[in-house]
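Heads up: the structure comes next, in structure tokens.
Just one protein chain is left out here, and the rest sit where they should.
A, B and C are the chain letters, set down in written order, and residue numbers restart from 1 in every chain.
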Amino acid sequence: MTTATPVRGARTASMAQALNSALRDAMQADPAVHVLGEDVGQLGGVFRITDGLTKEFGADRCLDTPLAEAGILGTAVGMAMYGLRPVVEMQFDAFAYPAMEQLFSHVAKMRNRTAGRLPLPITIRIPYGGGIGGVEHHSDSSEAYYTHTPGLHVVTPATVADAYGLLRASIASDDPVVFLEPKRLYWGKTEFDPALPVEPIGRAVLRRTGRSAVLITYGPSLPVCLEAAEAARAEGWDLAVLDLRSLVPFDEQTVCEVVRSIGRAVVVHEASGFGGAGAEIAARVTEKCFHHLAAPVLRVTGFDIPFPPPMLEHHHLPGVDRILDAVARLQWED
Amino acid sequence: MTTATPVRGARTASMAQALNSALRDAMQADPAVHVLGEDVGQLGGVFRITDGLTKEFGADRCLDTPLAEAGILGTAVGMAMYGLRPVVEMQFDAFAYPAMEQLFSHVAKMRNRTAGRLPLPITIRIPYGGGIGGVEHHSDSSEAYYTHTPGLHVVTPATVADAYGLLRASIASDDPVVFLEPKRLYWGKTEFDPALPVEPIGRAVLRRTGRSAVLITYGPSLPVCLEAAEAARAEGWDLAVLDLRSLVPFDEQTVCEVVRSIGRAVVVHEASGFGGAGAEIAARVTEKCFHHLAAPVLRVTGFDIPFPPPMLEHHHLPGVDRILDAVARLQWED
Amino acid sequence: MTVLDHRHPAAVPGWLPGATGPRSDPAPLLPDATPVRVLGTPALEKTDPELLHELYRRLVVGRRYNQQATTLTKQGRLAVYPASTGQEACQVAAAMALGEQDWLFPSYRDTLAVVSRGVDPLEALTLLRGNAHTGYDPKATRTAPLATPLATQAPHAVGLAHAARLAGDPVVALAMLGDGGTSEGDFHEALNFAAVLNAPVVFLVQNNGYAISVPLTQQSAAPSLAHKAVGYGIPGRLVDGNDAPALHAVLTEAVERARSGGGPTLIEALTYRIEAHTNADDATRYREDDEVAAWREHDPILLMERHLAAAGMLDDALVRDCAAQAEDLAARMRAEFHADAQLDPMSLFAHVYAEPTPQLREQADQLAAELAAEAEVHH
Partner (left out) sequence: MTVLDHRHPAAVPGWLPGATGPRSDPAPLLPDATPVRVLGTPALEKTDPELLHELYRRLVVGRRYNQQATTLTKQGRLAVYPASTGQEACQVAAAMALGEQDWLFPSYRDTLAVVSRGVDPLEALTLLRGNAHTGYDPKATRTAPLATPLATQAPHAVGLAHAARLAGDPVVALAMLGDGGTSEGDFHEALNFAAVLNAPVVFLVQNNGYAISVPLTQQSAAPSLAHKAVGYGIPGRLVDGNDAPALHAVLTEAVERARSGGGPTLIEALTYRIEAHTNADDATRYREDDEVAAWREHDPILLMERHLAAAGMLDDALVRDCAAQAEDLAARMRAEFHADAQLDPMSLFAHVYAEPTPQLREQADQLAAELAAEAEVHH
């Protein structure tokens, strides 16, 4: 549970707290920023990301809505049309699905439909992914639905600093942003200073350098990849780890530079592999870096199955061993 | 407009007529087959695919529903639970979006959720794609949303015979099938005999052999690819054309065999490229056939934009020239 | 103290143990048993003649607009036109009930309401012509784009009205829907949000008896669509949808109540779609000619002419003037639409995002190169 007291300067914070600070600071900085969703008010959200906002800014600014996701997002569209910057919370990944028509047919398209006259600066926060023992419908990784929808930005932080910085940047964006929050990273604490800027949306960041191969990843899989890179040293592999941070815009330039210089890559994400974001990354990187590749770009992803029940989810989620197995298949003998 | 009179034996028919025959024959063969959707009854559907069914089988078997897609699909789920085989018509691609929660969270998952005890043999017919001058929301290519959802089959015919055969197979399937009908191929007529079996769901078919490169495609882009292959002869290229027919299951074996034997491939589809079905195909083929590839697998797809207004759609849709440009980039000098 | 703090009496002890019934009295929310009418009733006498003349003028011009647009589809100059022929009273009354600062949220059939609001008649047709998705500036005209996905504009209207109310602006949003649209989940969610937020929004359902081919009896079993209001705790009104002054009165009352903090209203207007669903539709497949003929007798223009004439409120000069204005507009439409639209293919990339992604930039370059190559060939 986060504290509702704002703190300035460097601090130790969880991602949940950093997100909470980002919302608070954005609301303070710009009266147009409004938060709405299910249980975001008095309860502070089921993950407490909106904790204290209603108390500080009033129910007009942080609104408990009726329980209807299409209604929430549709209402946010209207609010944005009037000049507000709504931040919508979807309570869990799978509960964003009722809002898909509003998202695909309006949120993503309104700017284009009106030749730029009606931009929709809406941020849609969606806690996503597994690893928290959630029962069915509470652990989906739905990013591929969003990345394939032109008009949406798709952003997902993997560090506490990025959680703060990317959420501020998303709210400040004049375009709709699907902001995917890796649930299982909510609680881990690190040192961070909200005053320190992070790289902008659309920029990938190399979290670890390495010369054997690069793990390309985002969101909940970043810590797993860093752990795998550490473990790989024992096998004699020096793995780089690249954190995409935003899937749209996709930082093709950075990704391709890294892949070209290393020559071997594995894409890692939790979502099912078939048609997942990793497919786009692998296909694109291959097209652009073909002659620099010593081996095909491999993917380590969730299986092509509905998300498993809590007791079995660890078999589904990409772990260190599965990543190392993939690295081993990068045709080192060639 | 199709005729409502059933015909036996070989005939000249449009895809719309073949689909209509498939529905009629399936309803005749199995009383569990029920059709439901908006305007499917007396009107016969806005594309007349269900023409005459209410007259022949009664409103109980071919039902005009209220105007609510989640309600339609949710009702079909309940009908399937009781042992029926519902065939749902979504009026246009973008109008399936209100039903996404029912599709993702129930249709795709019910068999798995119940350890096989509650299979849902539902066929969801969705007219999709552009090229018919439709105004916004009437030309989306939404297949990637479905292919990324485990539990769904995704089938799309490109010939009159397949329209009939694959729809019969989809209705007969014990699993839910998203059956995507390429609108712009509805009206072209060819000879076909419903009695002749087609390859099953899950099998890709080589529509044209060739030795220079293979165009991998499906649905509305098949005729474009065949045209491109024809035009390519003038440039000295002998192009094969592979029709996937079903995206899930994906016929990896056939696709990889063809790609390995030819060494160069271009994937072609109408949907936006980023995160589209072509990404999966390119990534998978590359992974499995890496050392057989003389060039990266290229993609020719719709741009990453909302579907354009009718007067501009031809700039968006992959055409012969754009396909030939891609073929030209297949590193022939290497 | 915030706007929302007092939207409802906070604690409702009625729901605690000892509850004896509903939190509020449903009676005032139920529509009258008879649709509101002005034409042919004593209320006509009390109606401002200028208003009646303006309504009449807009009906006549609107009808011609509908007809000309329908003709243009037959000539292939418009991709599609969902005519509001027969429903013009709803269209013009909706536009006239709104003030400058108010917002209209039309459905795909409501081009005429958009035009009657003051949007350029040709720009309003851009979507249906097929050259761009929206021809007018929604912000400048306070008119949302024509909504194609049914009922999806309803929550937008609620959100905009809510935002305006929070800002303290006296702005009302009017959402227009069809009878079929009331079946969609978005309709339900919008009405519920509107009621809970007490948003200044009015929902006008044009019940024209059909959703494409599906008659109302297969769409709803409700006593009337206006009765849906009670389930949200807002008033429902039933009005003759071909009686322009009645519509104007009911709409104006609802708009003014919304503006003064009284919350949303659901209005059902009983009307009829004289043309097929669109030019792509064949209405003979699902309805009988006599049904259409009966409604032609209840035509909104006919009704106005009959009753205004009977009341001595219609003079020939007005009739002639309206007809001339209508012909002028039709001529302008023909002239404009028989010329080919000028289009820039590169506009496809201009507004997907505020800044194009690297991928879009690459794709735009590709198209530009293709266009340049084509231009080369043609020179």
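We adopt the following convention: a contact is a pair of C-beta atoms (placed from the backbone, for glycine too) under 8 Å apart; a residue touches a chain by one contact, two chains touch by 3 or more.
Fair warning: this is a prediction, and the values are worked out from it, not measured in the lab.
Taking the whole complex into account, name the chains on display that the unshown chain touches.
Over the full assembly, the chain not pictured touches A, B, C.
Out of C:238, C:283 or C:322, which residue would touch the omitted chain in the full complex?
C:238
Check the options A:10, A:29, A:67 or A:196 and report the residue that touches the missing chain.
Checking each option in A:10, A:29, A:67 or A:196, the one touching the absent chain turns out to be A:67.
Decide which residue listed in A:62, A:80, A:94 or A:126 touches the omitted chain of the complex.
A:94
Considering the entire assembly, which residues of chain A contact the chain that has been omitted?
Where chain A meets the chain not shown: residues 38-39, 41-44, 46, 64-68, 70-71, 94-95, 97-98, 133-138, 274, 303-306, 308-312, 315-316, 321-322.
List the chain B residues touching the unshown chain?
Considering the whole complex, chain B reaches the absent chain at 58-61, 63, 65-66, 68, 70-71, 73-84, 86, 98, 101-102, 105-106, 109-119, 150-151, 153, 173-175, 202, 248-253.
In the complete complex, the non-displayed chain touches which residues of chain C?
8-10, 12, 15-26, 29-35, 183-189, 192, 195-196, 198, 207, 209, 216-224, 227-234, 238, 240, 242, 270, 291, 294-295, 297-298
Assume only the chains that are shown with their structure count from here on.
Name the chain whose C-alpha centroid is most distant from the C-alpha centroid of chain A.
C
How big is the gap, in whole Å, between where the Cα atoms of chain B centre and where those of chain C centre?
For chain B versus chain C, the centre distance works out to 36 Å.
How many angstrom between the C-alpha centroids of chain B and chain A?
That pair's centroid distance is 31 Å.
Mind pulling the chain C residues that touch 2 or more other chains?
Those would be 132-133, 149, 185-186, 347, 352, 357, 359.
Identify all positions of chain B at which a residue touches two or more other chains, and write them in rising order.
Residues 70, 94, 97-98, 136-137, 274, 303-306 of chain B touch two or more partner chains.
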